[in-house]
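All protein chains but one are shown at their positions in the complex.
For chain A:
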Amino acid sequence: MNNRKYFIQLVFILVGSIFLIKLFFIQVLDENYKLAAQDNVMRPIIEYPYRGVIYDRNGSLIVHNTPVYDIMVVPKEVEVTDTLALCNLLNIDKNDFIQKIEEARDFSFVQPSVFLKQVPNHEFAKIQDQLTNYRGFTIVARTIRNYPNQSLANALGYMREIDKTGLEKDSAKYYKQGDYIGIKGIEEYYENYLRGKRGVKFKMVNVSGLVKGSFKSGQWDTLSIPGQDLISTIDLPLQQYGEKLMEGKSGSIVAIEPSTGEILSLVSAPSYDPNTLAGREFSTNFKLLSNDTLAPLFNRPLMAQYRPGSIFKIIQAMIALQEGVITPNTRIPCDRSIIGCHGDHYYENLQGAITHSCNPYFHNVLRRVVNQKVDPDVYNDTKIGLDKWREHVASFGLGASLGVDLPNEKEGLIPNSAYYDKAYRNRPWKYSNIYSIAIGEGENLVVPIQMANFAAIVANRGFYYIPHLIKSIGEDNEPLQKYREKKYTTVDPEHFNVAVEAMAQVVRSGTGQYRAKLANIEVCGKTGTVQNDPLPDHSVFIAFAPKDDPKIAVSVYVEDAGQGARAAASIASLMIEKYLIGHTERPHIEDYVLRGKFLY
């Protein structure tokens, strides 16, 4: 029997050893249990930073954050004696109430979940006092965007929950499902500045998900950093005036300060109240706006593309002067057998041709630019000439996106030789095939903001800053670097004088004299009438003022409104007046615009 005691002791030791070996495997060798333990208890709790606000150039708030209240519920603690009273208080019906409680219960019995989302401040005020009578309901304050002026909707953009593609595009993996992100407009373009930096607090939770303290004494926690405030270049009174003038019309107004490239107003009509896309009703309202046939979500100043029309003749003139193929005194007969014309003129010099918008004149001018006989082969010569011409045009910021600080800016189109090679499928082409671009028709396409920028270039006599909407980011007090760089055209400054004089002449005694002329301010402008068969023409006008010390450059597009000299010229001059002297001295012009009957 003596061996048996040893055997029994051996069994004890054996079991102890097996335990220690097994424990060595799970405690020392296997890392999975440590990760699983961390997964069990660690919950990152995001602290959302305050999103930066946006001011106009005079310090008025355009966009700020406003509190809304999520009413949270902890199903376990709910004690409601009078469900009906609570439903009335929260403005929901009883079935809604039951359903919401059930949803919360499905999520968790002991953790809070959202019962009622984004209750606005005014509704919350009356709920707040009484809600304390109901156990299990708590309040979490959040913020949404608020727009005190209902202006500038398309330039500002909006906020919405990030979608799947947004998450896929986010290579830095900053965003998480359910995060809000700026869409379109300044909100999108300056998202990285506005959003600030999220803070994360790592909390420990127990098996029910209730927070029990900081994880690792908070050594991994980060504080949230508030977003940077932006100061916009927008002049709010001017913007609102522009929006008022454009009421009931389709089109756009772009006003730029020529010396800086700062956008003073950016009107897209029709528009919408940006507040409708903030808060609870987002989905409903977004659907309504998307389905609207007038396309209020379409940001016309940057996205609508039109043929430039006769405004283009000013560019043609300056390029021809730069190329030395004409002088200001060059006279060309108005030969209407080549191309149609209008008005009563026969043999104008350059300035006269611009004032009268003489088509045959510019037909001839562009031929001189394009066919300079540098190559004996006329086809090759045309190609070389066209590409040289396009380079000049491109230096005016046409045919490519300007780089405005808004997303989705369109390029417009200025054709080059490759474009026509493709269009003609490599069959030979020469000037006679492409001459309609000479008068701003044909393939050319421009965007309203490019035309406003062009007016600014003429005002500056040859240079521009890329138009931009934000002049100061955070503490920097400066716009982005690219908006601080002066850009020159390929045309020498002296050649601009002809253009300036011609534009002055248009307002003084030409097509602009009736509705664009101001008493004490010398306005330089050019009408454009963009054909839009079978509908009425689009009314276009570009202008800057004062002539010798330009403070504002404008482009106005009014769709389906006929001659440029009517709707667009009136609106442009009213904008200039408003900006320079603060009010209009021509109420009849304002009435004319507001009445909106331009076709007669």
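The definition used in the following text is that contacts are C-beta pairs under 8 Å (C-beta built on N, C-alpha and C of every residue); 3 or more make two chains touch, one makes a residue touch a chain; residues count from 1.
By our rule, contacts and distances are computed from a predicted model.
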Query - Per UniProt, the name of the complex member that is left out, chosen from "Branched-chain amino acid transport system permease protein", "Multisubunit sodium/proton antiporter, MrpG subunit", "Cell wall polymerase" or "Tripartite-type tricarboxylate transporter receptor subunit TctC" - result: "Cell wall polymerase"
Report task. Have a look at A:Phe24, A:Phe109 or A:Tyr379 and name the one touching the chain we're not showing. Result -> A:Phe24
Report task. Could you tell which one of A:Arg4, A:Lys164 or A:Lys597 touches the chain left off the display? Result -> A:Arg4
**Report entry** chain A, residues in touch with the chain not shown (by the definition above)
**Finding:** 1, 4-5, 8-9, 12-13, 15-16, 18-20, 22-24, 26-28, 30, 32-34, 36-38, 40-41, 204-208, 212-213
